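The complex appears here minus one protein chain, its other protein chains still in place.
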Amino acid sequence: MPFDIYDLSTFTHWIDTSLRAGMSPFWAVFTEFVLVGVVFLAFYAVVGLFLVYAERRICAFMQCRLGPNRVGPGGIFQTIADLIKLLFKELIYIKNADKILFNIAPFIVIIASFLALAAIPFGKGLQAMDFNIGIFYVVAVSSIGVIGILLAGWSSNSKYSLIGALRSGAQIISYELSVGLSLIVIVILAGTMQLSEIVEMQRDGWFIFTGHLPAVIAFIIFMIASTAEINRGPFDLAEAESELTAGFHTEYSGIKFAFFFLAEYMNMFIVASIAATVFWGGWMPLHIGSWEGFNHAMDFIPPFIWYLGKTAVIIYLIMLFKWTFPRLRIDQLLTLEWKYLLPVNLFNVLLMAFIVLKGWHF
Amino acid sequence: MEGVLPINQVVSEVEQQEYIINMGPQHPSTHGVLRFLLSLKGEVVQYVQPHCGYIHRGIEKMTEKITYPQIIHLTDRLDYLSAHMNNEAVSLCVENALQIEVPERVKYIRTIMAELSRLASHQLWWAAFGMDLGALTTFFYGLRDREYILDIFEQTTGSRLTQSYNCPGGLMNDIHPDFQKKVKEFIKNFRKVLPEYNQLLTGNVIFHERTKGIGLLSKEDAISFGVTGPSGRGSGFSCDLRKSHPYSAYDKVDFKEILYTEGDTFARYQVRMDEMLESMNIIEQLIDNIPEGDYALKMKAIIKLPEGEYYQRVESARGEFGVHIISDGNKNPYRVKFRSPNFSNLSAIDSMARGFKIADLVAISGSLDLVIPDLDK
Partner (left out) sequence: MFFNYIGGIFKGIKTLLTGMKVTSSYFFRPSKIVTQKYPENRKELKMFDSFKGEVILTHNENNEHKCTGCGICEINCPNGSIEIVSMFITTEDGKKKKAIDKHIYHLGMCTFCALCVKTCPSNALDFGKDFEQAVFDRARLTKILNKEGSKLMKGVE
């Protein structure tokens, strides 16, 4: 296989063996943990800052504006300047706020998004933890974030925050169902929950092509439900700028606000990664049937680029949703989930199970 | 332990408590310093109490100390988005009191300018209404197209917002030679852009869900609250003064009064969208036929109205704007009362928003198109 030249598992194995040769297994694992942690921390910061910049630029173009263009070439350092500004800002403490919960909340939100990163395959052999229940892990971990949001709203001692948090609670808990079920459709098709294997199975064709109609429906539902789950427009009821000013993070300032902000963008990145991995083949190049030359040419594009490209397209779609649609109302939001997405989803699971049983998929 | 209540009693006490939040004076969707006091039950609005007066500047009192031409610059600052219509109302009132007739040219230019203001105002309303509902892109599209009109205003009147272009007896200065060309260019361009507005927002299924059947205002309520303008016409209240009491050049143009009978937020939206088309029709009928002549009458240096009471109303972008001048024969008015459309429109908000959700309240107040400086005077 030509794309094995980009296989990074030999490299990671080499690090592992050389570490284990030098020290006891405990310290070797510990060092690996620290290494991975540092790499992810850097990755997290870079991607988060870049996404904030990208969103501001993309929405500016959609709105016939230029967007940030002052700091650095094309305004690329704008978010870094913003971050520095936020770092210097005063952390305002609210009278009668529950101090402990108030301070913990942003960390819970950011840790939840941080944990989910661990299971995502960025390239061949480039995955921190290859769980055999990868999908389940991501879904489980990313739903911890809602606790942070609820705590933030509750502890702020502000009525706007509380309404925002309660909306967010109702919203995320309902949409978790749809996210899970649409992923189950693919799990049925793949027969595994291990993300690396799911990617591997899409070698000859991405699931969105091989899975017939159910996979397409599952993809659409996943996009809708995950947009709702990361609290982005048109489902940004928890923040709802025009109704609740800023919802659950109204009372936060400085770097704590930045945590919420960064976590929102990283959640978007994670959701896009999962969608790309599960439906669009992750880092797998695009292969079309028996077009040998085409397939071969595709293989020479590194997997990491494939992965980033697919993620970027999905992120663009999510941004497009936000900047086009009006916001839904809370009851409509729940109607959409319980009366539309969930029945369609359940039917879809049944359909996919039937197709797989009959062996009609490719 | 003392103070511990049985659980059913606790629940009933909680139910009795009102959950009151203040929406405003600083809030993104009140479009200024208006304060709504909301009582909520969950998300449902129990009642709304609008508290106004945060930007009261005492304009009515100020007019008692200044002369009639000087009132013009204050009416600019009432409803700044229909500054031209407000100026026109004062000018017409003074002219009627003096029983003078302005040249035809003035009437035509006044009408065109008023319709351009109405277009600009409705564009800004569309922009902000989309933003109230969370569709942020509409804001920039609306402002982008409004820019053309503001440029036309600036070229002729010298200002973009507070034009002070009318004065008793005519206009401050003649129109710019490029005026007609630019207006035609704008209309041609805007006719192309308007379908885009419809694609982006009007047709959107989420938008329909958010606006249809929301904030119902019956025709009877509209009349009894005095809700005029597009908000009233959305409830089937035929209140277009341009049609029923034509002033300036409105009797020379052919246009239809937009009426919708549903009385919900979507109907009010549709009225304004259709009015934009009608405004363009009116301008197109007039723009090529502006008669030659003077742009103003020669007025006396000091205008003194004969003793008496005078009332003049015009259709501003938000409804019926009235000027009531009581003169004691001096160069200053004895008392001036402005009938601002927003104040009456706001009074209906409680009956409209009761039983709907907070998000609906934002949509309803957006659909009333409130301009707070006009409301507070």
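Per-chain numbering from 1; labels A and B assigned in written order.
By definition in this document, a contact is a pair of C-beta atoms (placed from the backbone, for glycine too) under 8 Å apart; a residue touches a chain by one contact, two chains touch by 3 or more.
Treat the numbers as computed from the prediction; the structure is a model and nothing was measured.
Which of B:33, B:74 or B:120 touches the hidden chain is settled by the complete complex: it is B:74.
The missing chain, though absent from the display, is touched by one residue of B:35, B:176 or B:219; that residue is B:176.
Across the entire complex, the residue among B:29, B:117 or B:157 in touch with the chain not shown is B:157. Contact with the undisplayed chain is limited, among A:320, A:334 or A:353, to A:320.
Residue-wise, the contact with the chain that is not shown comes from B:200, picked out of B:23, B:149 or B:200. Within the complete assembly, residues 58, 61-66, 69, 320-321, 323-325, 340, 344 of subunit A touch the chain that is not shown.
Although one chain is not shown, part of subunit B still touches it, namely residues 66-67, 69-70, 72-74, 76-77, 137, 144, 147, 154-159, 162, 164, 172-173, 176, 196, 199-201, 203-206, 301.
Assume only the chains that are shown with their structure count from here on.
Centre-to-centre separation between subunit A and subunit B, using Cα means, comes to 44 Å. Those residues of subunit B lying in contact with subunit A across their complex are 19, 21, 27-29, 40, 43, 130-137, 139-141, 144, 200-201, 204, 206-207, 209-210, 357-360, 362. Those residues of subunit A that touch subunit B in the shared complex are 59, 62-65, 159-160, 163, 167, 233-234, 236-237, 240-245, 322-332.
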